[in-house]
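One protein chain is absent from this view; the other protein chains keep their places.
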Amino acid sequence: MFVQNLPPKSIFVSMTESPTRVEAFSDGVFAIAITLLILEIRVPHGDHGLWAGLVALWPSYIAFLLSFAVILIMWVNHHELLRMVRAVNYPFLFANGFLLLTVTFVPFPTAVLAANLATPDAKAAVAFYCATFVANALLWNLLFATIVRGGLLHANVSAETVANVRRTYYVGVLVYMLATALAFVRPALGLALNASLCIVWIRLGYRSESSASPSRS
Amino acid sequence: MFVQNLPPKSIFVSMTESPTRVEAFSDGVFAIAITLLILEIRVPHGDHGLWAGLVALWPSYIAFLLSFAVILIMWVNHHELLRMVRAVNYPFLFANGFLLLTVTFVPFPTAVLAANLATPDAKAAVAFYCATFVANALLWNLLFATIVRGGLLHANVSAETVANVRRTYYVGVLVYMLATALAFVRPALGLALNASLCIVWIRLGYRSESSASPSRS
Amino acid sequence: MFVQNLPPKSIFVSMTESPTRVEAFSDGVFAIAITLLILEIRVPHGDHGLWAGLVALWPSYIAFLLSFAVILIMWVNHHELLRMVRAVNYPFLFANGFLLLTVTFVPFPTAVLAANLATPDAKAAVAFYCATFVANALLWNLLFATIVRGGLLHANVSAETVANVRRTYYVGVLVYMLATALAFVRPALGLALNASLCIVWIRLGYRSESSASPSRS
Partner (left out) sequence: MFVQNLPPKSIFVSMTESPTRVEAFSDGVFAIAITLLILEIRVPHGDHGLWAGLVALWPSYIAFLLSFAVILIMWVNHHELLRMVRAVNYPFLFANGFLLLTVTFVPFPTAVLAANLATPDAKAAVAFYCATFVANALLWNLLFATIVRGGLLHANVSAETVANVRRTYYVGVLVYMLATALAFVRPALGLALNASLCIVWIRLGYRSESSASPSRS
């Protein structure tokens, strides 16, 4: 409603006062990245009929499903995280930007995984796929550290909650690193571990909700 | 306005309190999926001149038109459904996510249909296309069941309305299954049945609106 | 805030009460269609060096610039039109949906134009490109007729304004038809006429704004 008189050097400030705008932009990026995944599945042109061609695309379906689930869960978690934030600053904007970079990157390792899962290069493909999420998990930690260090948390977020989030994000990095290492030995296991993390996150959400519901009603 | 003190285990809860955000994200996915459809129509490079090449793309135009209409109608229906919802919970978020997965998947069966409608593989292509909507229709049922079971409906939504929606969604599954089965025998008929469902839905909308207008004015 | 008790048959009504949602969805489609245009310009791989390859893409640049300008202006006009609307009904939703269909279709004739503008097929390519906008112009007329017939205009929109909009949309169809016909004889002229319509629309905007500004300040 009212715009302050801006001192000469502070022409780049307002974004830090509107966290909703960062959220809307992030939402757009999540929605677009999740929808672009399908472009990596190409129409089969084989000699053995269409059904055989569609069946042979099973690595693409697995890669699509897995990446869709991961981006969906990341989108949910991004909102949960931003809900604890009262304001954003410049370091936040760029930490969030780097996080989004790894989100928009996901269609590429997904395509690499789809193209190589049924080939001898499966190990490299799964390792590359999991490594992307190591980078992504590190950036969640960076974003949270930026939030805490910048004093951007709501006053009523308890130290216990902060410790809990930090621990969860930290474990995420470790599990994705383990999945990456496992991929070099048994790619199927590495991918399964990667996928299992989705389920853990979903279950975490369910449980937290049940335990929280008494306090809300 | 006021953020409650979050207990340690409930850091993943807020999304369940802002249905508008789920709606905005879903809207984004619908808008992107409907706009990506055109990327599957490729510029013709034939020997018989451009007009012949453009005419030969008729299966692509049919596939584009049909999928555009279906996603548009799904978008309308998604809003109508969410209008009956007072809050969302975690099961809702993931049921909705799975539904969106089948929406973002649509460009792929559309491309398969376009590439094979004028070939001997038309049966398989139409069946695959219709089967996608069987999965989609099942997920509408799952989403509605999740809403009802979770007690997420507005208090003033009558049992009659619930029964009516449930029946409509249930019939949707059956008709798409019939279209899929028909595709194996007569692909053109299967596709026509699939398309006719759009018209039924639109007409349903028109009629419901006429019958509802007295009560609104 | 308050949701009416819905009678059994009117479960598909609410969209007709929130024009802003239709607008947001349309905005999304316009923004995505305008951004997808660039995907049709492919990296050149020639034998004569990169500069020669980039210069040889001039038909792509022309097609990109023209379609970008047209979609941008359509987006502006869409808002101007919806500003006169107080509510939407089902016929509106589908007339608007068909209009958006022609908007999402634009990247395809744009790619056809880019691929053929420097070839003997230029006549067909320009005619196809212009014909797309004949269809688009017809749908603007359909949308406006749907608005007027449905009584969806704000009460204070004068009969003179309605007649003026109708005339403008009607002339649009005629000019695009003329451009299409011209394309068969002199493609460059057809395309120039098509482009000139953009300039007419922009100038119209400027002039209307100048004439309107006294009444606003």
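In order of appearance the chains are A, B and C, and numbering begins at 1 in each one.
Throughout what follows, contacts are C-beta pairs under 8 Å (C-beta built on N, C-alpha and C of every residue); 3 or more make two chains touch, one makes a residue touch a chain.
These numbers come from a predicted model, not from an experiment.
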Quiz item: Shown chains touched by the missing chain?
Solution: A, C
Self-check item: Residue of A:Ala115, A:Leu142, A:Leu178 or A:Val200 in touch with the missing chain, whole complex considered
Solution: A:Ala115
Practice problem: Specify the residue from the set C:Ile34, C:Leu99, C:Val112 or C:Val175 that touches the hidden chain. | Solution: C:Ile34
Practice problem: List the residues of chain C that touch the chain left out of this view. | Solution: 27-28, 30-32, 34-39, 41, 43-45, 49-51, 54, 64-65, 68-69, 72, 75-77, 79-80, 83-84, 154, 156-158, 160-161, 164-165, 168, 202, 204-209, 211-212, 215-216
Exercise. Against the chain that's been left off, what residues of chain A make contact? List them.
Key: 3-16, 18, 21, 24-25, 28-29, 32-33, 36, 39, 89-91, 93-94, 97, 100-101, 104-105, 107-108, 111-112, 115-116, 121, 124-125, 128
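By our rule, only the chains that are shown with their structure count from here on.
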Quiz prompt | Chain-level touch network, classified as line, ring, star, complete or other | solution = line
Quiz item: Residue numbers at the chain B-chain C interface: does the shared fraction exceed half, giving same, or fall under half, giving different?
Solution: different
Quiz prompt | Between chain A and chain C, centroid-to-centroid distance (C-alpha), Å | solution = 36
Practice problem: List, in ascending order, every residue of chain C touching at least 2 other chains. | Solution: none
